[in-house]
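My structure is below; once you've seen it, I'll send some questions.
Of the protein chains in this complex, all but one are displayed in their positions.
And then chain A:
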């Protein structure tokens, strides 16, 4: 077998290394650039009813026109545990975990929204 002359790094190796570096950079951007949700805001009839830390573990009763809406907060997430509204959309939304997620209970006029450390990308949300 003749001794083939070759360099330590072949042209394709540079390509593989560049792809690998891109993957790492992309992964770092994806993993570290997210704004983790820290607080939950509870609105009643369009007014801020309460703002709570998501790390707290508690259940809160929010009185509305139809009755009490139960908001549950546990381990960095929040949900509407119970609501008197007929269609139960906000209860079916389940646990909210990401910044910006909302659950709206109508017609009980109650909603929750998760917020992070950064300012919102929009000024207000009306419904």
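Here is the rule we go by: contacts are C-beta pairs under 8 Å (C-beta built on N, C-alpha and C of every residue); 3 or more make two chains touch, one makes a residue touch a chain; residues count from 1.
The definition used in the following text is that contacts and distances are computed from a predicted model.
Q: Considering the UniProt annotation of the chain absent from this complex, which name among "2-oxoglutarate ferredoxin oxidoreductase subunit alpha", "ABC transporter permease", "Calcineurin-like phosphoesterase family protein" or "Heptaprenyl diphosphate synthase" applies?
A: This omitted chain is identified in its UniProt record as "Heptaprenyl diphosphate synthase".
Q: Would you indicate which residue among A:23, A:81 or A:125 is in contact with the undisplayed chain?
A: A:23
Q: Pick out the residues on chain A that sit against the missing chain.
A: 1, 3-4, 6-13, 15-17, 20-21, 23-24, 27-28, 30-32
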